[in-house]
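Note that this complex is displayed minus one protein chain, with the remaining chains in position.
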Amino acid sequence: MPLSPDQQAEIAAQRATPRPTLRAVSDGMEAHLYHANPVLDHGFVRVIDYMGDDAAIVQAARVSYGAGTKHVQNDEGLIRYLMRHWHSTPFEMCEIKLHVKLPIFVARQWIRHRTANVNEYSARYSVMDREFYIPAPEQLAAQSTQNNQGRGAVLDGSEAARVLDILKTDAMRAYDNYEAMLSQDGQQGLARELARMNLPANIYTQWYWKTDLHNLFHFLRLRADAHAQYEIRVYAEAIAACVRDWVPLAYAAFEDYRMGGATLSAKALACLRRMLAGEKVTQETSGMSAREWREFIDIFG
Amino acid sequence: MPLSPDQQAEIAAQRATPRPTLRAVSDGMEAHLYHANPVLDHGFVRVIDYMGDDAAIVQAARVSYGAGTKHVQNDEGLIRYLMRHWHSTPFEMCEIKLHVKLPIFVARQWIRHRTANVNEYSARYSVMDREFYIPAPEQLAAQSTQNNQGRGAVLDGSEAARVLDILKTDAMRAYDNYEAMLSQDGQQGLARELARMNLPANIYTQWYWKTDLHNLFHFLRLRADAHAQYEIRVYAEAIAACVRDWVPLAYAAFEDYRMGGATLSAKALACLRRMLAGEKVTQETSGMSAREWREFIDIFG
Amino acid sequence: MPLSPDQQAEIAAQRATPRPTLRAVSDGMEAHLYHANPVLDHGFVRVIDYMGDDAAIVQAARVSYGAGTKHVQNDEGLIRYLMRHWHSTPFEMCEIKLHVKLPIFVARQWIRHRTANVNEYSARYSVMDREFYIPAPEQLAAQSTQNNQGRGAVLDGSEAARVLDILKTDAMRAYDNYEAMLSQDGQQGLARELARMNLPANIYTQWYWKTDLHNLFHFLRLRADAHAQYEIRVYAEAIAACVRDWVPLAYAAFEDYRMGGATLSAKALACLRRMLAGEKVTQETSGMSAREWREFIDIFG
Partner (left out) sequence: MPLSPDQQAEIAAQRATPRPTLRAVSDGMEAHLYHANPVLDHGFVRVIDYMGDDAAIVQAARVSYGAGTKHVQNDEGLIRYLMRHWHSTPFEMCEIKLHVKLPIFVARQWIRHRTANVNEYSARYSVMDREFYIPAPEQLAAQSTQNNQGRGAVLDGSEAARVLDILKTDAMRAYDNYEAMLSQDGQQGLARELARMNLPANIYTQWYWKTDLHNLFHFLRLRADAHAQYEIRVYAEAIAACVRDWVPLAYAAFEDYRMGGATLSAKALACLRRMLAGEKVTQETSGMSAREWREFIDIFG
């Protein structure tokens, strides 16, 4: 249950008082504002603010290309053209601000996307809450035997139970000791900036995260991908669901050209041309390594 | 006269139809939206969109510092504290999008501020308009004798007249020849991407420019400064006037700590301490170079 | 002839005095250092410094992936893997610093690549040289009839001659008037920061430009592409020739996966699967627009 009754009441109050604006308004996004979309066991994603809509992308493109864009008959066609030809700047004209609650090991992966603005809860200034990510049993998987960075089969019941017991027990003990070190009851009390070092990477933190739509699409392509770690992928999917309602035309183009598309090498294109001409191509005659060939076959079966 | 009647009508239409939103609204900024603030002879600055307000800065800071900010009694004090201690990320949580019409030599200086999003009118796609910046006579100044990058005395009348005649004549001829090269009347017509190279740096271009408040303050500090070239300073001043109405508390802190403040070296601080103790300090005993001393005296005269 | 005898002598002196270093050294790049590679009629590209080599990319990747990279048997395989899977950070560990002399209209396009460091010759501080880009006759092409931002047929001889005459005459007149306005002979002399506005966009400027290999590859993909304007493409090609000698493995991977590759949409992949299965697909049955289909056929035609 990610939000307290107080927080729920605050959201209800914020949502109760629309105000007039002359800015671009996305009705699809207004419906999302402030609502906490639950992610994992204690996390959430909330849209706090946004700037622009599909029409803002078109407007920016038409400033750049002037009369040159007149022949594209409609906004959808222009947005698809921009996406297809990597004209990224019009998408940068939209901006989104999110409030996210997430485990620290997810935050560490997320922050590697540098083109964003971040305000994170500070464990130097404040005491962390006792909230830890404990995976659902069906997420407890073994190391992949094929992929050095992935998961394989789900752990069987007794092993999963042992893991859950470790994760829960260690988290509670670490937090108990965190509190014990901070305590000023009969002792001086360790500084917060030091005590925090005892907390494990599955403790929840939170931040405000703001980025533009172009960089958000880049984030989503990498993190909503099937190869991304499950624990960040569910955040990406929660964000993607908001973006679909915010800028439906841009999101549809993104799905077609990025999420559902593929980048092929010169070697792969050459193979495809031969195959389309009726030739039977094998890994041996493809010029690709075994791994590249496997990835190629994954796409074209 | 920077805007055509058509454009004025479009602005009036945009301003006539407020829509409800649940986002943060700055009433001061709503009053600016879409209006073209004239700059130079044909330029303008228009606010197209914005995200956040003073309260959004405070809100982001409180996410970071949590209970640690509770002792700052009000928003103004917290914003001043953030500005004083270079806590830049809360200011990054506000965003502004401008439509600017400006001479190319100003655009070239402006674009060096890299942390921004830009869509510029493309002279590959479209034909440039016949609009050139011609300085007012009181802006026609001689090279400074003291400052390698500045202006000195205003040119006397006959020299100013010669300069204006050159600028106007060359601009018109360059544009006539631009049109002549583009023309498909009885000839093939040169490609736009080539013909544009004949146009001088005082022709007007336009762009959408979007940045966050922290980076905007950095831009304003450098470009609204007395040492900035007049032709970019007037744009910075026009933007500053909008920012003052958008985030009045942040802008007041910016004026006190950045625009009106000064950064002093260790040597300068040491001199001040000696002077406050009653010692008479001269350049010779200051440890500063002649130029540094002059800049120091300019502040404390 | 882009370099003066003095500059040639300076380069010879710099190249005459190797010094010992413990850093990574790329012999292929050492051979390029300081030499000016001529571009266009007066421009050049010179490598001033570089950091890293192919081994540095591998080294950085192995820090990240640790034992996880051990199974990739050699550096080439690992570099190809990194490129194929968009692992961009190891490529960011290499850096290059160039000295470039280029027309202003090229510089304006180039500077839109924001993730780079730039020091440009300042026309506020210094007087510009009398050097202008005048295209070779075979580069004087008409506006494309199919592409709003491209060139079509080469201009016929008499039209080309008229264009060349305009470009040369206007450039010389603009520069004569620039000098006349600056002159302090019998007059005060206009400030440099103002006089420069009379100069057309084909005048040469110069800058130091420094970026990392990942961002350089992005630049090359867009600017060495057949759709880029010729006048920036030749700079990209001159840089690419240096990069090939600097990091041969990374460059080969870049050529295969980026320059020679293609990004296909979900719709395009679906069509390919149908075609590979023996179905005849037309634009009507492809789900693509006429333009998308044409681009698709261009690849697989």
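Residue numbering begins at 1 within each chain, and the chains themselves are lettered A, B and C in the order written.
Heads up, the rule we're going with is that contacts are C-beta pairs under 8 Å (C-beta built on N, C-alpha and C of every residue); 3 or more make two chains touch, one makes a residue touch a chain.
In this text, all values refer to a predicted model and were calculated from it rather than measured experimentally.
Residue C:122 is the one among C:7, C:122 or C:147 that touches the chain not shown. Touch with the chain omitted from the figure is made, among C:207, C:235, C:254 or C:293, by C:207. Think of the hidden chain as still there; on chain A it touches residues 103-105, 108, 111-112, 114-115, 118, 122, 124-125, 133, 135, 139-144, 148-153, 155-156, 159, 162-163, 166-167, 170, 173-174, 177, 180-182, 184, 187-194, 196-202, 229.
Against the chain not displayed here, chain C makes contact via residues 14-15, 17-25, 30, 33-34, 49-52, 56, 59-61, 63-69, 89-90, 92-93, 95, 97, 99, 117-122, 124-127, 206-208, 210, 212.
Contact residues of chain B toward the unshown chain are 65, 68, 71, 77, 80-81, 84, 86, 89, 112, 148-149, 222, 255-257, 259-269, 272-273, 275-276, 289, 291-292, 295, 299-301.
We adopt the following convention: only the chains that are shown with their structure count from here on.
Two copies of one chain, chain A and chain B, touch each other, and the residues they use overlap strongly: the shared fraction of interface numbers exceeds half. Greatest centre-to-centre distance from chain C is found for A, with centres as Cα means.
The geometric centre of chain A is 33 Å away from that of chain C, both derived from CA atoms.
Distance from the chain B centre to the chain C centre is 29 Å, each centre being the mean of its Cα atoms.
Put simply, the C-alpha centre of chain A and that of chain B have 34 angstrom between them. Under the contact definition stated at the top, the residues of chain A that touch 2 or more other chains are 65, 68, 89.
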